[in-house]
Every structure is written in C-alpha cells, then in structure tokens.
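Here the complex is missing one protein chain, while the rest keep their positions.
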Amino acid sequence: MDAFNNQAKHNTLIHAEPNNLIHGGKFHGEKSPALEISGLSTEYPTPRGTVHAVRDVDVVLGKGDILAIVGESGCGKSACLLSIMRLVPRPGRIVKGSVKFEGKELLALSEAEMRDLRGKDMAMVFQDPMTTLNPAYRVGEQISESLRVHGLLSGFPRRLLREEREKERERVIGLLKQVGIPSPEHRHLEYPHQFSGGMQQRILIAIALACRPKVILADEPTTALDVTVQAQVLDLMREINEELGTAIIFVTHDLGVAAEFCHKAAVMYAGQIVESGEIEDVLSSPLHPYTRGLLRSIPQIGQRCELVPIDGEVPDLTDLAPGCSFAPRCKEADLRCLHTDPHLVQLDNGRKVRCHLYT
Amino acid sequence: MSVNIERADDIKRHVWGSEAYPLERPFPRTYRRPWSKLQSAWDILLKLRNHPGAIVGGLVILTYVVCAVFAPYIAPYSPDQVALTERFVAPSLANAHPLGTDQLGRDILSRVMYGARVSILVGVLTIAISMAVGVGLGLIAGYYQGVFDKVMSRFTDLLLAFPYLIFVIGMMSVLGPGFWNLILALCFKGWVEFYRLARAEVMSQKTCEYVEAARALGRSDGAIMISEILPNIVHSILVLGTLRMGNMIVMESSLSFLGLGVPPRIPAWGSMVSDGRRYMLNAWWVATLPGLALVILVLAINLVGEGLRDVLDPRLQEGQ
Partner (left out) sequence: MTRTQVQVTERIIAAIPIMLGVVIFAFLFMRMIPGDPVDIMMGEAGGVTLEEMDFLRAQFDLDKPLLVQLTRYLGKLARGDMGYSIQRARPVKEVILEAVPATIELALFSLLLALVVGIPLGIASARYQNSVIDRFGMTASFLGISMPAFWLGIIGIIVFSLRLGWFPTSGRIAYGMEPATVTGLLTLDALITGDTQALRESLRHLALPAITLGAGVAAVVARVTRSSMLEALKTDYVLFAKAKGVPELIIVVRHALRNALIPTVTVVGLQMGTLLGGNMIVETIFGWPGLGRIVVDAIFSRDYPLVQAAVMVYALTFVVINLVTDILYTYLNPKMTL
C-alpha cells in the first residue's frame, strides 16, 4: 500500500500541473467534420475467445483533412476502417459506438441505405491492388461498375445502347486520365494482371474517385509498392485532396509517409487510439510512451542515432488484462497503469492522449 | 494433355474436391519432418477424436474387416448353402435369416459377409500396389525430371485420356473375369493419380531448404528421396489413398455387377445385386441389401478419408 502511494506521488511530481494542459485546449474542428467517430468498438468471436479488434475509437475527420492512423500491424487499423464502412466480415460485429457521416448516423442506417452510401459518399482503397481488382474483368468494366450501381451510368439493358456505351467509355477514360494512366483509351480494355502494381493502385484510386466521394478510406495503399511508385501514388492522392477537397483517412504503419502526407495523426495500439493531434505536434513532441517508442524505433534521415526497439510483444487482443494495454511494455508504467484503463484526455492544441501520465 | 493440373494443390483440390485452400496464406514449405517426427498412428487417432464422422467410419470399417476375416466362423450359414424350401424369406430380425434369403434360399447375411472379403481385399490390394508403383515412379520423375519424367508424363496423359471405368471394363473384357485380372486392370490405371500427386509434391519440396541442406551434406539422391522428401509428402499420399479406396471398391462392385469382376461362384456384392435384379418386384431385399452393405462401407471409408485429410493436411485446418 505504501509503495503504491509513493509511486503515485512520484508520478505527479514529475508531471506537475497536468490540469493546465487539459483545460487549455480549444475544440479543433472549426468546420463541421466529414466523419465523426466515437466510442466505436468491434469484436470478432473466435473459438479461442472474443477478439477485441477495435476498442472505443474516437476520431474526427474534418472536411478536406488527411488523417493518418498509425500503428503496428495487427493493432486494429484495418478493422477500424472496415467498421466505419460497416463491412466487418462475419462473424465480427460492431458492438457499440457511433459513426456520423456529415451528421448522419451510419450505424443506424439500413443495409440498403448503407450500400447506397458505400462507394458514392465514402470510398475505400485497399492495400494490395493485385488481389483487390477482380482478375476476371477488364479494368474499365470495374471502374464503370461503381458508377452503374450508383445510378450515375445506365445499368444493364440501356447500357447496350450506343450512346450509353460511348458515355461510359468517356467517363472511364476520363477517370483513368485523372489518375495518370498513360494511353487510357487502350488500357481501359485490359485486365488487371496486365498492369504494374503502381498502375493497379492508380486504378483502385480511380474506382474510389469515380463517384466523387467526400471521404476516402485508404488502407495502407502504398505498402505493397516500390518507394518511387509510392511517392507517385501519394502525390496523386494529395492532388485529389487539394483539388477536390476529399477528406482522407490514411492508414499506415509508416511514420515517414504519414509525416510527409497527412495533416493529422492518430496513433493506434491494441485497438485503441492512444494519441492524436496535428501531425507535426505528434511527431515532434510525442506524448504517449508508445508513440515515443515508435519514433525511436525508426531511423531518421540525417541523424545517426541508435534505434531502440520497443521491448515485448503486441498484446493478444483476445483476452485483455485490465489496465493500460501498453503497460506491460511501457518503461514508465506504474501500478495504476496495470490496474485501471486510462481515458482519452483532451490536451492543448486539439491533442488527445490515453495515458495516466497526463491525468 | 488437355487437363491443366500440374501443381500438387490443384491435384488435391480435384481429387479431394471439397475444401477451400487459403491460397493467399500458403503454408511455409520449408519445414522438415523426418521419419522419426512423423505423427504416429496413435497421434493421428488422438487428433481424429474431434471428428465424430471419422470415428464412426473407423468403427464401421473395423466391423466390416472383422466380419470379412472371420466370415467362416461368424457367418450363420455357408454362403453357398442352397435351401430351395426357404427361397425369398423376407428380412426380419425375428427369423433365422436377418437379411432374408435369395432366389436359391441362400442366407443373404452370410453372403454379404463373404462378399466383404472380395471388396476389402480388392480395395486394399489395389491401393497398396497403385500407391507403391505411383509413389516410386513419382519420386524418381519429380526428383530427376529430365527424359524419364517427360516419357512418363506422356504415358500418364495417355492413360488419363481413358475414362477409368471404361478402361477397366475394356481390359476385363480381354482378360476375362478373375480376381488377379481385376487387380491388374484396376492398378493399371490406378497408380497414375499417385504418380502425379507424388511428382508434383516432390517438385515443390525439392526447392526447400532442408533438401538443399541434405544435398550440401553429401547425402545420396536415394537417401534424400526416401528419408528426407518422402516423410514430408507421405501424409498427402495417405489421404489420397484412403479417399481412393472407396472408389476402387465401387469400381470392383460395378464390374462384378456387369459380370466382369471376380468369377460368379465367389460371392461378391456387385454380382449379388445383379442377380437380385430379376426379383426386384417381389423380393426387393435380394438386390438392395448387398448394395446397402457396399454403400455403408464406402461411406465409412470416405468419412475416415475426410477426417484424415483434416488432420494430416495442416493447410486445410487453417482454411476452416
């Protein structure tokens, strides 16, 4: 008992007057947000127990913002995106929370309404374009499909008319041109396997762009690509963001890419958002021990410093111990961290952190 | 030839034809499993515990084998004992002939028990011979490739161009009915599938590190094939063998049904069904019950085969 008290006192001594930090911040989004996620939790029942893939996620995506969700593999980033789209594969399910798209609660929509919204208002770009494009259909066909299902092009019987076909062709070629595919008038008739990885990713982006969505959810869209191709794809997405004002959630495990490309960052660990804020703030003065560890474990250009890996392993999301999920790996953890789960604390400058050091 | 099956996975998919292979998550094939690490029969039995179908199937097979082996002691009558006064006795548990009697008053239960001998023997022998020939040749062809492999591939393509049953019927029509003729005809084409599976598996194993390592250590080709590669592919072969045994038994009965299998004086299920056809209207049991015995045995074998496949092929377990 004594030891516990001592530890607690010690903690408050180091981080003096945290209260100032909490109340000093002003609400970040002046403009109304495109996507507002709060308390989102997703579970997958498995024979070994329930996997808590997404736990109590709060994210706000302003209009025209690019938000990076950063974290190690297996921390629930992809599950988070799928939950937003309500595409969690069975038997997984969203257990609680709310996802508001322009003020509309998505979790309350019917499946048909949701389907109407997918691809039209919110589009998704996946990690591996090779497996994401259907190998059996020409790319032009796959691009026009989302236009057709959302009624922006005519469906089956009318589609056979000459002028409809011409219209479809033009739209497809226009989109391919927009994402920088050379000679689109020929290539829209080719099959996915005839394109390189970078080109395939551009096609995925073209499909995502087809209906001019307001939000694009990108799940590690550059991970499978070479570095130079990666830069091209990022440039393309930045252009889209700047010209069309499309808000983007960009899931990545690459902090470098996030720093270069995104406005805001949310760091995810074990299904939870542990820290969020403007990207420069998060990277220059990381608050959460996990973020600090993450930054120390990657090399920085122009600096020769020692890389320090984070000890320990990502926790099994099946049986979660009480307390902060990072505590077992955290050098600064104390007894409180092992017993109670910290809340997300609002700090100055729109930053949030989930750590007992700041409460 | 025409059929596009070259990879071991494709062959298995066709042959085993039921489960999804998670292609995006290939099982790492760089492990080495020497003979000593091979799952013992006991381990496999323990794992089969979770497959109720396999257990039931195993018990049924055991019953059949016991009946077949001890038929002279267990069977209530001699299979050839004619009793013209007791023709077409209907099956009933209450009377002396639980499965009834046929057109000559012979006890169907006894005949079914004796019939099991032919079916089981044919099934076991053909699979054993086919497996030995196919795996042996497959190992050599897959390991050395080259001319031998090319010639063998052409030859197997040719054999595969004949539908199995037609091929066997054709051969039996030339050879004439007879137990060993039947075995020969069934094995003549039966080894091809084992050959193809073994060859494809060897070719995929050959590039694995453990084979490279063994070669670097200067082990002979024969030793590498038998003590390094074979233990790693034996499970697939066993599964295929089990699943094919049912087919062999069905084929044997089909031939006996046509009168092309074992000589008519030996009781076999197929010929019993064939004989019973004439009395279908009045005595349904004469034709149907021997066939039912066959169906139950084949079902049991297939259940065990599927259970073994789940236990022995780790890739499948992942996929489920």
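The first chain written gets the first letter, and so on, giving A and B; residue counts start at 1 in each chain.
Here is the rule we use: a contact is a pair of C-beta atoms (placed from the backbone, for glycine too) under 8 Å apart; a residue touches a chain by one contact, two chains touch by 3 or more.
Keep in mind that what you see is a predicted model, and the values were worked out from it rather than measured.
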Which of A:34, A:80, A:123 or A:347 touches the chain that is not shown?
A:123
Per the touch definition above, residue among A:94, A:133 or A:199 touching the missing chain
A:133
If the hidden chain were put back, which of B:70, B:148 or B:162 would touch it?
B:162
Contacts of chain B with the missing chain: which residues?
1-5, 13-14, 17-24, 154, 157-158, 161-167, 169-171, 173-175, 246, 250, 253-254, 257-260, 270, 273-274, 276-277, 280-281, 284, 287-288, 291-292, 294-295, 298-299, 302
Against the hidden chain, chain A presents residues 85, 87, 89, 115-120, 123-124, 126, 128, 131-137, 145-146, 149-150, 191, 193-194, 204, 207
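By definition in this document, only the chains that are shown with their structure count from here on.
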Averaged over CA atoms, how far is the centre of chain A from the centre of chain B? Could you give it in whole Å?
53
